[in-house]
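And now, chain A:
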Amino acid sequence: MSITLSDVVVAFLLLSGGFFSLVAALGVVRLPDVFIRMHASTKAGTLGGGLIMAAVAVELWDAGVTARVIAIIAFLLLTAPIAAHIIGRAAYRIGVPLWEASVVDEWRGREDPAPPEELDTGPQRPTQPLPPPASGSVQG
Partner candidate 1 sequence: MILFMLNLCLAVGWGFLWSDFSLSNLLAGFGAGYLALLASRPLYGHSRYFGTVWRALALAVYFLWDLLRSSIKVAWDVVTRRHLSRPGIVGVPLDARTDGEILLTANLISLTPGTLSLDVSGDRKTLWVHAMFIDDPDTLRRDLKNGMERRVLEVLR
Partner candidate 2 sequence: MSPAMLLTLPIAVPLAAAIAAFFVGRAGGPQAARWVSVAGSAALLVVSLALMAEVWAVGPIAAQMGGWAAPFGITLVADVLGAVMVVITGLSGLAVALYAVADIDPARSRLGWHPLYMVLLAGVSGAFLTGDLFNLYVWFEVMLIASFCLLVLGGDREQLDGGLRYVFLNLVATVMFLSAVGLLYGLTGTLNMADLHVALKQVDSPALVTTIAILFVGAFGIKSAVFPLFFWLPASYHTPPVAVSAIFAALLTKVGVYALIRMFTLVFTQDVDYTHGLLLVIAGLTMVTGVLGAAAQTQMRKILSFHIISQIGYMVMGLALYTPLALLGAVFYLVHHIIVKANLFLVSGVAKRMTGSFELERIGGLYRAKPWLAVLFLIPALSLAGIPPLSGFWAKLVLVRASLEVESWLIAATALVVGLLTVFSMSKIWVEAFWKPHPDGDAAVTVTAPTRLETVMLVTPIVLLAAVTVIIGVVPQPFLDLAARSAAELMAPEAYVRTVLGAAP
């Protein structure tokens, strides 16, 4: 059995896809706060998924398959950041702390008023992980 160029491409795509998927998971496990973890899952995860899908498209090499692969990748690219956005703002709103090594939080103090439903929800975030001032200044 000979190894074709297509095989090489597919193998590379598969391996890199698997690698980035694993990286995403590792990131979610190892990185220090939820915001940083989302960097890993959103970027590496999407890339990993996209690469594997690309491998499928190359391996099966068919218009229908390619159309589906493109649709899947497009969809992932569209939804992953939105999901990250929704999770991220939720995390920020309920007061999930930033990693203590974070250098700046310009958002703090400038949040939009919560919608009515959320206004009278339980106690607001009791503490902020970062000391004021919340201007753009960089902390060492």
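Assume contacts are C-beta pairs under 8 Å (C-beta built on N, C-alpha and C of every residue); 3 or more make two chains touch, one makes a residue touch a chain; residues count from 1.
Quick note on selection: all candidates are chains of the complex that A comes from, given by their letters.
From a predicted model like this one, the values you see are computed outputs, not experimental measurements.
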item	value
Single touching candidate for chain A, where 1 or 2 all sit in one complex	1
Of chain A, residues touching candidate 1 in the complex	19-20, 23-24, 26-27, 30-33, 35-36, 38-40, 42-44, 46-48, 61-63, 65-66, 77-78, 80-82, 84-85, 88-89, 92, 98-99, 101-108, 110, 112-113, 136, 138
